[in-house]
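Comments concern the structure below.
All protein chains but one are shown in place.
Labels run A, B and C following the written order; every chain starts at residue 1.
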Amino acid sequence: MYNILLGGAAGQGVDTTGTILEKLLKQAGYQIFSMKDVMSRVRGGHNFTLIRFGPEKIDSHSYKLDGIVAFNEETIEVHKKQLKPGGFILCDASFAAEGKNITKIAMNEMAKTIGNPKVVGSIAIGAILKSFGETLEHIETVYKHAVKSEYLDQNLQAVKQGFDSVKKHHEHKDGAYAKWMLLTGNQAISLGAIAAGLKFYSAYPMSPSTSIMEYLAGKMTEAGIVVEQAEDEIAAINMAIGASFAGAKAMTGTSGGGFSLMVEALGLSGIAEIPIVVANIQRPGPATGLPTRTEQSDLNFMISASQGEFPRMVIAVKNHEDAFYQTIRAFNMAEKYQIPVMLLSDQYLADSSAVVEPFDFAKIKVYQAPEPIFEGEYLRYKLTKDGISPRLIPGTKRGFVAADSDEHDEAGKIIECAEMRIKQVDKRFLKLKKLAMEIQEPEFIGSDTYDTLLIGWGSTYGPIKEAVQYLNNTSGKKFAALLFGDVYPLPTKLLAEKVKAAKNIVNVEQNATGQLARLIRETTSITCTASILKYDGRQISGEEIIAAVLKEVAK
Amino acid sequence: MYNILLGGAAGQGVDTTGTILEKLLKQAGYQIFSMKDVMSRVRGGHNFTLIRFGPEKIDSHSYKLDGIVAFNEETIEVHKKQLKPGGFILCDASFAAEGKNITKIAMNEMAKTIGNPKVVGSIAIGAILKSFGETLEHIETVYKHAVKSEYLDQNLQAVKQGFDSVKKHHEHKDGAYAKWMLLTGNQAISLGAIAAGLKFYSAYPMSPSTSIMEYLAGKMTEAGIVVEQAEDEIAAINMAIGASFAGAKAMTGTSGGGFSLMVEALGLSGIAEIPIVVANIQRPGPATGLPTRTEQSDLNFMISASQGEFPRMVIAVKNHEDAFYQTIRAFNMAEKYQIPVMLLSDQYLADSSAVVEPFDFAKIKVYQAPEPIFEGEYLRYKLTKDGISPRLIPGTKRGFVAADSDEHDEAGKIIECAEMRIKQVDKRFLKLKKLAMEIQEPEFIGSDTYDTLLIGWGSTYGPIKEAVQYLNNTSGKKFAALLFGDVYPLPTKLLAEKVKAAKNIVNVEQNATGQLARLIRETTSITCTASILKYDGRQISGEEIIAAVLKEVAK
Amino acid sequence: MSDTSKEFCMYETAWCPGCGNFGIIKCLKQALEELNKDPHEVLLMAGIGQAAKTPQYLKTNSFSGLHGRSLPAAIAAKIANNNLTIVVNTGEGDSYGEGGNHFIHNIRRNVDISHFVHDNQVYGLTKGQASPTSSEGFVTGVQTEGSMNTPFNPLMMAIAAGAGFVARSFSGDPVQLVELMKKAILYKGYALVDILQPCVTFNKINTFAYYKKRVYHLDESYDPHDKMAAIQKALEFGDKIPTGIIYQEQKQTFYDKNKVLSTAIPLCEQKLDPSLLEKYSQEFI
Partner (left out) sequence: MSDTSKEFCMYETAWCPGCGNFGIIKCLKQALEELNKDPHEVLLMAGIGQAAKTPQYLKTNSFSGLHGRSLPAAIAAKIANNNLTIVVNTGEGDSYGEGGNHFIHNIRRNVDISHFVHDNQVYGLTKGQASPTSSEGFVTGVQTEGSMNTPFNPLMMAIAAGAGFVARSFSGDPVQLVELMKKAILYKGYALVDILQPCVTFNKINTFAYYKKRVYHLDESYDPHDKMAAIQKALEFGDKIPTGIIYQEQKQTFYDKNKVLSTAIPLCEQKLDPSLLEKYSQEFI
């Protein structure tokens, strides 16, 4: 498995170069996990992409590097310490940096000669391919989709020149992933939404959620989805609720700040029992915080957001594949229980790319609510045994449909009566009983006997998995982990069972206060004995978890 | 102690009649606790006021009645079952209801003769005064402030006619409260805010919070407070933050739905470290819910509202006196720690009146932040030992002041650096260390030896207190209670100590999910063994708690 | 069971006797019935307020959403199902105050809905604070020194935002109001009717008599297609208050422009071509 870093200022094409390179490496058969680290500015600053690739399964990123491709000198300065022994640095001939591991190519000059200073990235791509023993076989197919046709030749020429200007360092390794999919977390969510039958998506731009709207907007006419940029997030969610009420499956997406503005309408979905899917792609707060970075600090907020009390569901997505399938499940649960279902992801998953097995669309089940059966007047909020009132869509000749944000009777009319109030509250919460039977327990990984049980949720899935594997193989001690996807309502069976054997229970979270640990204690009284918390806006890596665990267990 | 109910349709003057009557009873020396039950409409429906009075301390309302004053027939129908043995019903001569406990007066006709059909309430007041052995001594003083001068004579005449038309039932009892204050929970908050140095209040109308804005608006010119009705709640809180940044002590008030819209700005106050006080006068949700009723269901929401993580404080007010002093404390804590401080009250306290000892303004300490001492450049977000950065107000010649919703360095400039991010997060949370030393433990009441410990917060203070007293006096078993005011950060010392002796721990809450119990478990692992939960929008009374406790303890 | 009556039955209301809302709901019922609308295909929507209770009082489909948020829900419901006739009936606080941002931006979208604003120049449900349209000097429990803000001019704002149908009427003028409601519902695109409505309980200034004295019908010679003339009329609000269609212009609607909606099948019934999922997957391979 290799890990290379491409770094430079915003505007220097780090992102594009990385995107093309990872595609080429996937075509060569490799697994990929690539991560983006971007500053909140359009030009300047320091951005980088990490691309990890190899013929074996890769669950997450790593900060230890086999190679650095530096588009500016700062990149070398900042990252050279991360280089593993034997690692290389590739940079322009003009750079001042010196050392035996530094390979310089006159990239800037070559690019000028080719007639397009922007092809520097392609020169680097050529050099990387050669270094790792790859061929130029896939460059035409990949570039054809990646650059405008008028720049195609220049770029191909650049790749070739880069290829010719360095020596082979490594041998190609055979991987079986050429026919798998390479996509980002947000693309996986978008595709999941389409597969689930999405008809209406409304949102207001906000990093790192905007790429969901952009993906869907690219398909809207063909796939028959109205994608509407709202004037603000309040409009976005109220639109989604209006569309859903009228029968179009609807979703909105945002980040924490936008979600803050959606809070009131979440309660509308709750009391009016209008299905809706809300994706919160988290970034570090509070307020504007670190807009282009990652954090898992909205969990407590999402589970209690909005005045009053109503059933809801929160699903944290664990990786790219999960993002796809859980998005479909989110729609299904929303439709079935007529509740708001929230997807929690984060900038790390949103912008990173991974290779996943092609989705099996034949296997997907899209929940189809049964046609309501009733005699006499249709009652939108009928008191039923399972709390679910058969849902009619307005506009059929069958009955009149009401939605009401006030407390209401079965027909949907405002009431003030204490008895009906209690009945409607109870009816809504009753839905959780059936829903509880569909809650997914966390994934248990690691050794069957263990002293230390790690606990994580969402996007730390990959890093924790890597850490546990490594620790079990090397540390002489035994470790296991519970990795939560469904976080609310919190599944507790496996947790109760697995904590029994554990001497140490360590929550690993990408936030400052240990939000899952608090939720676990609130729900079960179980107390984590130690915490590994990271809140600098950068995703924790397997190696960081390993180091922290060894420190915790040693003390 | 007596308890009477005045009932009628919206628009029939139940509210006004109650307000005048309770003032007269207080002038007669009684303690008062009066509660309002109002429908969300301007005319029609069924509203009532409960007035409990007597020469002894009264902590809350009761649903058992000594008398009913019925302005419409529905009142008799709905409430006659609540009448204690010997209780009376007073109504118009034209009503159909019959029974030996019914006193009829030709109120409507009398009023017509007096020349103003609206004085019916005053006739009833006269009748009540007579029944309870009171005189007409205070009517002129009270009415002078309560009605327009052109209607004064008609009303006084009405009171006298009412007085003369019934017989005395009870003897006057001597109470010592004539010189105490009679005010509502919202008035107590308003007065507290003025005493704390409020300069700017911005809000958007929302029941049951609007009366705070109305009280303050009545004093604005004289007291030098800008009271601004905002275009929406987002504006309200952002205005308050802007005013506070510029040096005017600022507050906003709303109910849960409005608070939902303030959530994002709460985080701005958190990260930019701008003091602000937010009052949430709770009503039943979700969404519009039951707009004129009561509930305690925003606790979990308030403690985790807004994306990301930052220190905050939530104080639940327990009764009218507490509302005044805690509001001052809220301002002080906000100023001292430069954090958002939230006051949680509810419709029950907001609209009910109680008699409290006159506030001792001499004793009030208004926190005055020290003038910042610094050399060289002023650093708004200076890293200090206690996390508190000396605060300068912009506009002095001493230095430049920055506020920033992005993560920032000490000077307040946007940063992306991991180290400074961690330092600023840690600095903000460090403030909680000092703050923890000022947290107020819950009030412990009841028997020093007990099997059952009740736990409550906020406005259930009075009802629980009454219930515990009664249970200890009559049930043969021993009870105690912990009554929380500070709920976040949650004080845990007394809790940890007091739960040890308890066989049963019963949380009593005005919500459906037991929010304080969850918070207690989250913080301490302590699990309540039973719950008494009410969520029909009506405040639980002492007698309801007694019945529920006996049922719980018996089972 | 299917109810084939074309009558929009009325339920009991919670309004004060004498309230202007009664006049408006009667006209709404009449307008819908005269247009021969099937109650099953009508969806009345609102936010929260006294006016916003309207959808609860007619037997048809209803959506009572959040205070200030009726428009985003309404336009999206219309996008989801073009077969629905969607009418928003709600207050001016709801529409122009809390909901101001949706007002100006949904005009820009031009979705085919009607927006009937019951404009009583006061917040009724919350018991009488100034609303955006309250006149300067209007004294309330909050505006103890009188409202100090320049009143919000709904017609000017709607024209400025690009609305294609802008009208004013008065709850006490049922003949005109029914006519305008019908025209607004028939108009293809967003149609605003700002309806002056006395609030007998909280607005003692802008009473029935106050409006009655001031309102006048724009006469035949008035051309609502002339924007500058319309603006001049929109600015007129004082001793004389013009009523009728102030401005009208045919504009492309959201439906005309959005290709997804170019089919006759309403969005909510469109089915995804399953082969597209394979195609989209391929793009990642």
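By definition in this document, a contact is a pair of C-beta atoms (placed from the backbone, for glycine too) under 8 Å apart; a residue touches a chain by one contact, two chains touch by 3 or more.
Quick caveat: nothing in here was measured; it's all calculated off a predicted structure.
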{"item": "Neighbouring displayed chains - absent chain, whole complex", "value": "A, B, C"}
{"item": "Selected from A:49, A:161, A:190 or A:207 as touching the chain missing from the view", "value": "A:207"}
{"item": "Among B:1, B:220 or B:526, residue touching the chain not depicted", "value": "B:220"}
{"item": "Among B:39, B:313 or B:402, residue touching the chain not depicted", "value": "B:402"}
{"item": "Chain not shown: contacting residue from A:109, A:153, A:232 or A:443", "value": "A:232"}
{"item": "In subunit B, positions touching the absent partner", "value": "179-183, 187, 191, 194-195, 197, 199-200, 202, 219-226, 228, 230-232, 234-236, 238-248, 250, 264-265, 268, 272, 358-359, 361, 375-376, 393-406, 412-414"}
{"item": "Absent-chain interface as seen on subunit A, which is shown", "value": "11, 39-45, 204-207, 210, 213-214, 217-218, 220-221, 227, 229, 231-232, 257, 287-288, 291"}
{"item": "Residue ranges of subunit C at the interface with the undisplayed chain", "value": "97-98, 100-101, 104-105, 107-110, 132, 145, 148-153, 156-157, 159-162, 227-228, 231-232, 235, 251, 254, 257-259"}
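Just so it is clear, only the chains that are shown with their structure count from here on.
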{"item": "B-C or A-C - the one linked by more C-beta pairs in contact", "value": "A-C"}
{"item": "Whole-Å gap between the CA centroids of subunit A and subunit B", "value": "43"}
{"item": "Distance from the mean Cα position of subunit C to that of subunit A, given in whole angstrom", "value": "41"}
{"item": "Centre-to-centre distance between subunit C and subunit B (centres being mean Cα positions), rounded to whole Å", "value": "37"}
{"item": "Subunit B, residues touching no fewer than two other chains", "value": "39-40, 45, 257, 287-288, 291"}
{"item": "Residue numbers of subunit C (touch at least two other chains)", "value": "48, 64, 66"}
